[in-house]
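Down below is the structure, laid out as structure tokens.
Every protein chain of the complex appears in place save one, which is left out.
After this line comes chain A, so read on.
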Amino acid sequence: MIGGLFIYNHKGEVLISRVYRDDIGRNAVDAFRVNVIHARQQVRSPVTNIARTSFFHIKRSNIWLAAVTKQNVNAAMVFEFLYKMCDVMSAYFGKISEENIKNNFVLIYELLDEILDFGYPQNSETGALKTFITQQGIKGQPQTKEEQSQITSQVTGQIGWRREGIKYRRNELFLDVLESVNLLMSPQGQVLSAHVSGRVVMKSYLSGMPECKFGMNDKIVIDKQGKGGTTDDPGKSGKQSIAIDDCTFHQCVRLSKFDSERSISFIPPDGEYELMRYRTTKDIILPFRVIPLVREVGRTKLEVKVVIKSNFKPSLLAQKIEVRIPTPLNTSGVQVICMKGKAKYKASENAIVWKIKRMAGMKESQISAEIELLPTNDKKKWARPPISMNFEVPFAPSGLKVRYLKVFESKLNYSDHDVIKWVRYIGRSGIYETRC
């Protein structure tokens, strides 16, 4: 199991050091600094073995987190734990920065003591942790016996993510379907790979211990219902449903029920959390198409023309559109003309950045640039990195639709109809690249 956990700043100074196992000595702290943080080469592997000690490391802004072990630990678990640890810290004090860590080091030690015992990760749900690890000193301590046992039963219980006795005057929930659409296209406009990775994020403000059921236009479910004898036209339902390649769920979802009936039922945590993640590859709506044209005019000049076409309903508006056209390292000057938005050559990033605030569907826009190059004797040709794009659209490129979210709470007197529900779809670009 995890033998020790260290947090360093970018210089390699130790901010937090907690050793759980006897086989990890103080020299491990220095070994990591010397061999990884101060190494000249960029990181070649997130797992480094130095003198028979393994270091798992991740970086958040310029903070290094390293878990150390001498045993054959579950590597996936160690990384998952490090991410979780970052989540927990952010939930307590915001951004993970040197200053925040220094100001909260007592809290971090307290958390580390609680969520990692002898190197074994324990309950790390922030909802549960916040009930008894507070920064308020004595005042925050649970006083009554009932309170105490409520905490321990929540931390160890089956529903470790929610406490009993939550009350809201207005029962409300927000569902965000957040998708990131990824594309790799060849210069000829052929889709090399495309997938959507989506998340359903839920903010719930519900009283009691509500039982929820979530439904979406999952092809498997719809087809099954179609077979059930309803008069639905099979062709129609086939179009409205989407094929989900795979999905994963928050701890609260009953996985065995999903496996057997493909229904998503759960008791939600209070507040904001990620209900599910999913991935689709079929019938993706690609919101934009990028058509590049790069021409080398002699050895010292490049002509670039890029057309973008929006491919969705004209009534919808895409926002925050940004096209990044890479330029060679030996660029000496750039002239740009664009029909819409603003374009600028950024020498430090070796790219022309073209920004458009808003663009409706079924439109197209164009940029052309002349790039002057310094003559070089470098034999290696310019690698021509792909043209990448960023944008945000108000629909789900996978075609996913939320069909229902039903809430049942038998003990309290509110019904599904009393709950105010909000659904929002946001599609963002993931890695959206076109080779040129």
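Here is the rule we use: contacts are C-beta pairs under 8 Å (C-beta built on N, C-alpha and C of every residue); 3 or more make two chains touch, one makes a residue touch a chain; residues count from 1.
What we mean here is this: contacts and distances are computed from a predicted model.
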item: Candidate names "BHLH domain-containing protein", "Probable ribosome biogenesis protein RLP24", "Hydroxymethylglutaryl-CoA lyase, mitochondrial" or "AP-1 complex subunit beta-1-like"; UniProt protein name, chain not shown; value: "AP-1 complex subunit beta-1-like"
item: Identified contact with the non-displayed chain, of A:Asn62, A:Gln225, A:Gln251 or A:Thr376; value: A:Gln251
item: Among A:Lys145, A:Arg169 or A:His417, residue touching the chain not depicted; value: A:Lys145
item: On chain A, residues whose C-beta touches the chain left out of the figure; value: 1, 13-17, 19-23, 26, 29, 42-47, 49, 52, 54, 56-58, 69-77, 79-83, 105-106, 109-110, 113, 117-118, 120-125, 132, 137-138, 141-142, 145, 148-149, 151-153, 155-158, 160, 184, 186, 192-193, 195, 197, 245-251, 254-256, 258-260, 274, 276-277, 279, 379-381, 383-386, 388, 431, 433, 435
